[in-house]
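A single protein chain has been omitted from the complex, and every remaining protein chain is retained in its original position.
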Amino acid sequence: MKARVFVTLKTGVLDPQGKAIGHALNGLGFDAVGEVRQGKVIDIELAGSDEAKARGDLKAMCEKLLANTVIEKYEIELKG
Amino acid sequence: MKARVFVTLKTGVLDPQGKAIGHALNGLGFDAVGEVRQGKVIDIELAGSDEAKARGDLKAMCEKLLANTVIEKYEIELKG
Amino acid sequence: MTAITPALVKEHGLSEDEYARILQLMNREPTLVELGIFSVMWSEHCSYKSTRVHLAKLPTKASWVIQGPGENAGVIDIGDGDACIFKMESHNHPSFIEPYQGAATGVGGIMRDVFTMGARPIAMMNALRFGEPSHPKTRHLVSGVVSGIGGYGNCMGVPTVGGEVNFHKSYNGNILVNAMCVGLAKANKIFLSAAKGAGNPVVYVGSKTGRDGIHGATMASAEFDDASEEKRPTVQVGDPFTEKLLLEACLELMATDAIIAIQDMGAAGLTSSSAEMGDKGGSGIELDLDKVPQREANMTAYEMMLSESQERMLAVLKPGREAEAERIFRKWELDFAVIGITTDTKRLVVKHKGRMEADMPITALSDEAPKYSRPYAEQPVAVGFENAPSLPKRDILKSLKQIMGSPDMCSRRWVWEQYDTSVMADTVQHPGGDAAVVRVHGTKKGLAITTDVTPRYCLANPFEGAKQAVAEAWRNITAVGARPLAVTDNLNYGNPQKPEIMAQIVRSIDGIGEACRALDFPVIGGNCSLYNETNGEGILPTPAIGGVGLMQDVARMATVAFRRVGDAVLLIGDTRGHLGQSIYLREIEGREEGAAPPVHLPSEKRNGDFVRKLIEGGRVTTVHDVSDGGLLVALAEMALAGDVGVDVGVAGTTVETVPFFFGEDQARYVVAASAEEIDKIEGELRTANIVHAIIGKTIASKVVRVEREGEIALSELRAAHEGWFPRFMSEELPLTN
Partner (left out) sequence: MKSAVIVFPASNCDRDAATALEQMTGKAAHMVWHQDSELPDVDLVVLPGGFSYGDYLRCGAMASQSAVMRAVRAHADKGGAVLGICNGFQVLTETHLLPGALMRNAGLKFVCRPVSLEVDETQSAFTRKYSKGEQVSFPVAHGEGNYYADDETLNRIEGEGRVVFRYAAGDNPNGSARNIAGILNEKRNVLGLMPHPERVVDPLLGGTDGRKMFESLIETLS
């Protein structure tokens, strides 16, 4: 199985990187660009085929290691 | 419109970060975890409603700034 | 309007008595915004309510002190029109919750304290205390804190040149992250926070305000319990890029004469900065929050006044100079807004969306803030293992190796290599020695910087332990050849409402005061961090001392490294073999016991002044003070630093081998120089009546050799000394961005 985990800053938490990217894109003439937020995407290969178990494991991985839930939130995507 | 851009290392380019995460996950007892790769996800708010133009712009942003195509590849997702 | 219920008052960390006092001062029920303002301004963090009466006893004056405690940072005169500005501050609680960002924003905060006074930061220090290595969180906290400090300081382009790292179980639930910043300014260009005069524009510069860390100041004044991690208050995210721009923009504006007063927005942001500026200037301040640059939609007055968003400053300008200032901040792509005006009412007035949200006398927030003489109950001081106690016979070289490779004594290279130590091209002594030395740019002068405290001594005896912290800082500065000039402190303790903790605080402050007076080493600033307790378990009392000294010619600086084969090795100071609270007792015998080593201040002064004169006279360049671990550890460090072997004996003392080599008696230095030079020095020591002994010489063989005990290869010692930290940390995933 392949999983994709997104770890992004919670809404309201300052994202200096996103801010700087937005600023730079505006500077390059992309005027339509509004707010920009940057996060991490982590692609994980998982052995086994039990989706429910995989989801449970991924959640545990996020809570334990991949995200710091003080400031970050995460989303999990499983693709077969 | 909201766009999501993924910037990840090209296959074949070593990703020590991803390797370290995989190693740490195995260490935490997640034995099913195989290869791990880490990348960036950039969420962009875009004014306007012309999808084709948005796609074109996003591609230009990636080529110019968001990705370093020597080592990285990108994917663009548009969500209404 | 929100009704102010007892529950709401309690949530704001205010006691019933304190609320009664507020009603009296306001003559009416406060608004919610006013309550929030009181809660932060009367918090321990901002008001120092438990410590103020005691801090007042510290010596703060000397002819070279330009600005003592009370401003954002202290200022000393270092001659030739130059001033050195420095301060140390804690970011303990946020760093425990989010180690990377907590430590990073701690660095950012202390830098603002220093550059808000007109100084360019030139060096950073960090004094860190973590839980025991085996605690499941320790590794992760070490990794996050160190990369956070590096992440911020490196981006700012200010070298991080030294610090301390300790591990002890008492910090398992409350780590300490104390950061110190040292800056340089012109003595006649110091900026203060007094917003004198009415009708002057109040301007906001830097980052936009978001809902960051609302109530951080009250958090820093509350104990943790198991639920805090669940409640997890928002931690701020640092933006070193913006801070770097803010630094450059502020220094550019300061080069003009447009500023009346300026103050960083630290804990309690807009509230404390405006209240303090008004208070110091004897003026009033009126703010229009509609003008505040905001990062988020629909922010309330309460949120804006209490936000702890980072990288912001408040300034009062001379009228008519707004455009000029704005141009500078726009050039650096920073927000700039006139958000208020000074008045002659001595009131803090806050308006938002046409409503009066607060209107309160500023003195209620400063002079009238509570001040407590909390009860304290002194505990008996620990005793034992004082004068050369007998301990089981063991192989002392094996013990040496074990100590050199222990968590508290091993090399901190793993830490400092993550810090840019040489940016700014003035670092003449890097981490690894007694004090860091940075050159005063464009001159031959150098500033020596150190942070010190030995918390286990402070627990055994808060008074002697605090004296020791000051003495060690003074000694470390002396050992590189600089004249110690002044101190900033960072007093970290548990809950002051417990009489035994309060006693630690009171006695430590007494000890600091006594040592600073005796050593002519005034305290020019500091910070208190209380309530470092989890589930009732407090930390070791940890009064960290940051010291700064001045040397006239960095080319004469001493380092710890042995430089040549054939030098004589001289020990200056009296060795009685005090093993109480020693590293030896703990690491080898597994006992955390005994008396703290007594500090005899006149000997400290006499021995130190003697050593400094040798260095200043260009007669010695190899000097190391003897501290943690004792004499043999000092010798081993000198041998490793220079990669030169040493052969030593007990030099005819009556003290047994173990206490002689591992005792932690104070006021001692090891000096190495040619045999002829040491001969001369010995004569002078005799005349000066200073206890000393020639204990050995440097040798061609790369070993530490001890008479009658054998020898150990430097390579073996080095492997132990350098090995522990990287091995310990190799299991941790470095934090990512």
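For reference, chains read A, B and C in written order, and residue numbers begin at 1 within each chain.
To be clear about the criterion, a residue touches a chain if its C-beta (ideal position, glycine included) is under 8 Å from a C-beta of that chain, and two chains touch if they have at least 3 such contacts.
Keep in mind that what you see is a predicted model, and the values were worked out from it rather than measured.
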Touch partners, limited to displayed chains, of the chain removed from view: A, B, C
Based on the whole complex, identify which of C:Ala7, C:Ala297, C:Ala323 or C:Ala425 touches the chain you can't see. C:Ala425
Per the whole complex, from C:Glu44, C:Asp77 or C:Asp239 the residue touching the absent chain is C:Asp239
Going by the touch rule given at the top, which residues of chain A touch the chain that is not shown? 16-17, 20-21, 24, 27-28, 38
Residues on chain C that touch the omitted chain in the whole complex? 147, 150-151, 154-157, 239-242, 244-245, 332-333, 416-428, 430, 439, 554-555, 734, 736
Identify the residues of chain B touching the omitted chain, counting contacts across the whole complex. 13-14, 16-17, 20, 64-66, 68, 70-71
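Definition applied: only the chains that are shown with their structure count from here on.
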Suppose each chain is reduced to the average of its Cα coordinates; what separation in Å results between chain A and chain C? 36
Quick one: report the Å distance separating chain B from chain C, using the average Cα coordinate of each chain. 41
Two or more other chains in contact with one residue: find those residues in chain C. 733, 736
I need the residues of chain B touching at least two other chains; which ones are they? 21, 24, 38
Chain A-facing residues of chain C, complex: 97-98, 101, 207, 210-212, 232, 234-239, 241-242, 295-296, 309-310, 333, 733, 736-737
Help me check something: in the complex, which residues belonging to chain A touch chain C? 9, 12-17, 19-20, 23, 40, 65, 68-71
Contact residues on chain A for chain B in the complex? 6, 8, 18, 21-22, 24-25, 28, 30-48, 54, 57, 60-61, 64-66
